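In this view, the complex is presented without one of its protein chains, the others remaining in place.
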Amino acid sequence: MATMGATYDLARFGAERPSFSPRQSDMLLVMGTIAKKMGPVLKQVYIQMAEPRWVIAVGACASSGGIFDTYSVLQGIDEVIPVDVYVPGCPPRPEAILDGVMRLQDIVRSESLRRRDTEEYKALLESYGIHKHG
Amino acid sequence: MAKLDNQTLIGALQDQFGDEISGGEEPFGLLTIETSKEKILAVLRFLKTNKSLQFIYLTDITAVHYPTQPLGMAVVYHVHSLVHNVRIRVKVFLDEVKPEIPSATVLWNGANWMERETYDFFGVVFTGHPDLRRILNVDEMEVFPMRKEYPLEDPNRVDKKDFFFGR
Partner (left out) sequence: MNDLKSNITANRLVFDDNDPQDELVTLNLGPTHPATHGVFQNVLQIDGERIVSGISTIGYIHRAFEKIAEHRPYYQITPLTDRLNYCSSPINNMGWHMTVEKLLGIEIPKRVQYMRVIIMELARIADHIICNGILGVDTGAFSGFLYVMQEREFIYEIFEEICGARLTTNIGRIGGFERDFNEIAFAKIKEFIKRYPPILAEFEDLFNRNRIFIDRTSGVAAVDPETALNYSWSGPILRATGVDYDVRVNEPYSSYEDFDFDVPVGENGDVYDRYMVRNEEMRQSIRIIAQAMEKLEKEPKGLFHADVPEFYLPPKEMVYNNMEALIYHFKIVMGEIDTPKTEVYHAVEGANGELGFYLISDGGRSPYRLHFRRPSFVNYQMYAPMSGGMLLSDAIINMSSLNVIAGELDA
């Protein structure tokens, strides 16, 4: 929240409109601990996003489970969805989140236009159980 | 109103219930009594409705698992009298294999989710609860995680190699 506030302004980097609907957004920021109960919901939100879509795992708990090595916490969201950028920290400083968004912008700039059609990408999504419908 | 101290309180309880309550220690000034599951609703109702006691605020319901004791599951109620500013703790010891106890939702609506949480973690069945199901854990879970025999980490985890962790 502080990242979107006035001091560390995320809007400078192009994220002016935090869209509350996954169907209209390009980037998904997953913040905080994801419990096993939340895993299917997260997958559903990811499936609702339209290509091209990118995911940033913000925080130690989203990246790898963090300090919570328990029966109820998903040890990293890359068990349910593919992730592009991991931002460490617990909680990450706003500057770190901005750095993560900038790295994602580098990835977007250097990505090939046909990446989403390659066999490798399709195999990646299949390994998560996300089937592309045409 | 006269200040309600622990002596008067335990006296009033013993006058009403005799030897169905026991205990009576005061760790850090908080009177702790024990009773049985048949009498717990009567004790709580007496505490709540008696005009001179007025313990109308239910602070918390939780449970503790003592696997080494014969009656291994203790359900703990914390009740608070706002008028006199006095707290009391009531414990009920239950058998740990099939713990059952009447629900306090007949007295306080606020006991609803507290009892659901206790059921979710320990498996204590509150008879008479309107909607006893899991609240914090996944609905399909079959075990009760806070019991002492259940481990902290996920038992089905495959990627954490024991060799590297010195186990």
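Order of writing sets the labels: A and B. Residues in every chain begin at 1.
Note that in this section a contact is a pair of C-beta atoms (placed from the backbone, for glycine too) under 8 Å apart; a residue touches a chain by one contact, two chains touch by 3 or more.
Bear in mind that the values here come from a model prediction, so they are computed numbers and not experimental data.
Peer 1: For chain A, enumerate the residues touching the unshown chain of the complex.
Peer 2: Touching the missing chain: residues 1-2, 5-7, 20, 32-35, 37-38, 41, 45, 67-68, 70-73, 90-91, 93.
Peer 1: Please output the residues of chain B touching the missing chain, sorted low to high.
Peer 2: Within chain B, the residues touching the omitted chain are 27-28, 30, 32, 56-60, 62, 64-65, 76, 78, 82, 85, 87, 89, 108-110, 112-114, 117, 121, 134-138, 145-146, 152.
What we mean here is this: only the chains that are shown with their structure count from here on.
Peer 1: So what's the Cα centroid distance for chain A and chain B, whole Å?
Peer 2: So the centre of chain A lies 41 Å away from the centre of chain B.
Peer 1: Across the complex, what residues on chain B touch chain A?
Peer 2: Listed in rising order, the residues are 136-138, 145, 150-155, 157, 159.
Peer 1: Help me check something: in the complex, which residues belonging to chain A touch chain B?
Peer 2: Touching chain B from chain A are residues 36-37, 69-72, 75.
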